[in-house]
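A protein chain is absent from this complex, but the other protein chains hold their places.
And then chain A:
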Amino acid sequence: MSEATSESSGTGSRLSWAAADSWTMTRRELAHWARQPVQVVVGLVFPVMMLLMFSYLIGGGQGVAGDFKAYLLPGMLTMTMAFGLEATMLAVTQDLGKGVIDRFRSMPMNQGAVLVGRSVADMLQSVVGLVVMVAVGYAIGWRWHEGLASFLGAMGLLLLLRFAMLWVGIHLAMVAGKPELVQAVQILVWPVSFLSNAIASPESMPSWLGTIVEWNPMSATATAVRALFGNPGAGGDSWAATHAELLAVAWPVVLIAVFFPLAVKRFRDLSR
């Protein structure tokens, strides 16, 4: 009677269905973009505006010597990735409030596909966002001085941070589940960002604050990306400051290791 193909229980076919379902859910997000191009453009313009604002209006950098643009751009790229947390959290919160989630849950599809679709779409958006920021940076005079491999390595570190923020965002959205809490997180993201070396240098801060800043995951990514671009760094000789590359990998990996399983479990148990 049922037209749905009876699934053979092999792991291979289970995996290929999981991939197919994830792709279908990714297409859903892409179709949302196609229907709301303005929202997508606003999402891309906001970080560009911040970049222009900081380089021309605020300028000069807090305690940064030399070329501020060269210091600023990697920081802004890092901040954009970190701010992805809000975007993901907002999207998941809105999605979970929708009736269509009930239909997905009543269907014999791979249940994780809903989250995978979200994460693929968010990563695609982040790649586009990075390309736009780099292009604008280039236009206003920022340059990188190392080879293509280093450039791609820097992009990889930025996307790794974004991927970690994605799973933190998905998890928080399910724990909080309310738009009001998204607002709270949106407000908190700012001080956490400014407590990094994205814009200001920890050298200019009181030493206890500088230590916090150096250990901030965002600082690790920004410092590592600066090094890979051959842009001036924040300096400092603490362990965290001198092992930024290691931390730029370790921090996101730890965050993913903690929040990915939590988010998946939470999603499975949701409303049950």
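Definition applied: a residue touches a chain if its C-beta (ideal position, glycine included) is under 8 Å from a C-beta of that chain, and two chains touch if they have at least 3 such contacts; residues count from 1.
The rule is simple: contacts and distances are computed from a predicted model.
Enquirer: Given the options "Sarcosine oxidase subunit alpha", "ABC-2 type transport system ATP-binding protein", "NAD(P)H-dependent oxidoreductase subunit E" or "Serine kinase", which would UniProt use as the protein name of the unshown chain?
Expert: Going by UniProt, the chain not displayed is called "ABC-2 type transport system ATP-binding protein".
Enquirer: Tell me which stretches of chain A touch the chain missing from the display.
Expert: Considering the whole complex, chain A reaches the absent chain at 1-7, 17, 20-21, 24, 27-28, 31-32, 35-36, 98-109, 113, 271-272.
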